[in-house]
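Of the protein chains in this complex, all but one are displayed in their positions.
Every chain is named by a letter (A and B) in the order it is written, and numbering of its residues begins at 1.
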Amino acid sequence: MNMTDLLAKIRKQQPLIHNITNVVVTNFTANGLYALGASPVMANAKEEAGEMASIANAVVLNIGTLTKEQVESMISAGKAANEAGVPVVFDPVGVGATPFRTKSAQAILEQVNVSAIRGNAGELANLAGVSVEVKGVDSSGEFDMDELVSLAYKKLQVPLAITGPLDYIIDGTRKAVISNGHPLLTKVTGAGCLLSSIVGAFLAVEKDTFKAMTQAVYCYGVAAEEAAGKAHLPGDFQIELLNQLYAVTDELVAEKAKVVFENLGSERD
Amino acid sequence: MNMTDLLAKIRKQQPLIHNITNVVVTNFTANGLYALGASPVMANAKEEAGEMASIANAVVLNIGTLTKEQVESMISAGKAANEAGVPVVFDPVGVGATPFRTKSAQAILEQVNVSAIRGNAGELANLAGVSVEVKGVDSSGEFDMDELVSLAYKKLQVPLAITGPLDYIIDGTRKAVISNGHPLLTKVTGAGCLLSSIVGAFLAVEKDTFKAMTQAVYCYGVAAEEAAGKAHLPGDFQIELLNQLYAVTDELVAEKAKVVFENLGSERD
Partner (left out) sequence: MNMTDLLAKIRKQQPLIHNITNVVVTNFTANGLYALGASPVMANAKEEAGEMASIANAVVLNIGTLTKEQVESMISAGKAANEAGVPVVFDPVGVGATPFRTKSAQAILEQVNVSAIRGNAGELANLAGVSVEVKGVDSSGEFDMDELVSLAYKKLQVPLAITGPLDYIIDGTRKAVISNGHPLLTKVTGAGCLLSSIVGAFLAVEKDTFKAMTQAVYCYGVAAEEAAGKAHLPGDFQIELLNQLYAVTDELVAEKAKVVFENLGSERD
């Protein structure tokens, strides 16, 4: 399987990515998708969210600044995407922080068949309702990631990208651990949200969800590394990341990707 | 008629431009208006949209992420602007993509006397309900622009700026074709939306709508060219465009503007 071929496809097909996302990251998400070569659209109103989803090539649902009305639009868009065979990415931002966020995330998962979920370790632990041993006293928490990834997939039964210092991609039979990326990503708001939308762009051009997610995550990580090589402060880095999402190629990614694959066999089925 | 005199007026008068616009471009629009020398304000609530419009020097209505409530606010702002003699620019983002968008655009045009409309060829064709021969097989469509511009004006009877690789300005008796600008504008979200708000700033200081729109469009195009001379990647370009909107002068525009005027005589009346 060619694991560095999808950037070229995105640039050729310019897939339409419909984002129902939070008000903090709309601009950065749209600019990141344009830079990558995709075509962003955002339509929150429940009167049109479903129709827009059905003409899109992927739908991304992000609950960062959810409202009751927006969750209704997300469910409407998700159902329409399901009917039209359009892949749906779910980003459960901040799930667990409030009951409203948790209930809304559950409602979305109950009513929409999501193709993939991307979040950080804490969000995925909360979403899956798994309790994982915390190693060390680091205030940010340090999960046993192998255990978390395995339990979260077992519970959610959806391909997952759990991102952090290391990124984990898992589906029923395969796992990838990616060590690209850069700490400056944590100093820019919406870096994770943009990655979720970029996962959408990769899913739009590739039916194998595991392959699409894995490539999305290390392409993004390589772009971030290139950006951090040129920009050392967070304002500059935010702009340089957009530059590098435009400049990065499958060839560069093939050279720079740091990924370990694991075959999980039938034990995960 | 002096066709490069309005930037100086904007910087002197600092007109208040009230934008009811989409959540993707609010920040970029406000920063672009500040950079140009205007004063942006955004007020979406129907409780105040009308009052804010009546104290503004121009109102810009943009349906990029419309909601039912926001359309009500747009109509309220538009009516108040009409009563107060404040010019209104309409940007029908994505009209035609969903019935909700099309109906909302029609409702705005029925209830508000808009001074000018700015959009791309597809949006204007949809808004005017004209069907235009598509030349070539380019997936982005290649309209017979002269026919489209003419038919759209005939139907809408409002001065139009139809922007793209070439920009067309038309009113009942005059047409301008502008070839300034740069392809990097298509890699930055909100480049068209910002132009609509900048058209508002020019209308705020000039009663001749055709003159104001034409100057707005080639000033913007010249600023984009200057930016593209310094910034070759989309992140950098987005920031450099703001720099150049601040730095551009009427003198530079007089030197760089590429425009052809056509007198349509009485045949368009």
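Throughout what follows, a contact is a pair of C-beta atoms (placed from the backbone, for glycine too) under 8 Å apart; a residue touches a chain by one contact, two chains touch by 3 or more.
It should be emphasised that the depicted structure is a prediction, and the values quoted were computed from it without experimental measurement.
Peer 1: State which residues belonging to chain B touch the missing partner chain.
Peer 2: Per the touch rule, chain B residues meeting the hidden chain are 23, 26-27, 30-31, 34-35, 40-45, 47-48, 51-52, 55, 238-243, 246-247.
Peer 1: Please identify, in ascending order, the residues of chain A that touch the omitted chain?
Peer 2: 22-28, 64-68, 94, 97-101, 186-190, 233-236, 238-239
As a working rule, only the chains that are shown with their structure count from here on.
Peer 1: Rounded to a whole Å, what is the gap between the Cα centroids of chain A and chain B?
Peer 2: From the centre of chain A to the centre of chain B is 34 Å.
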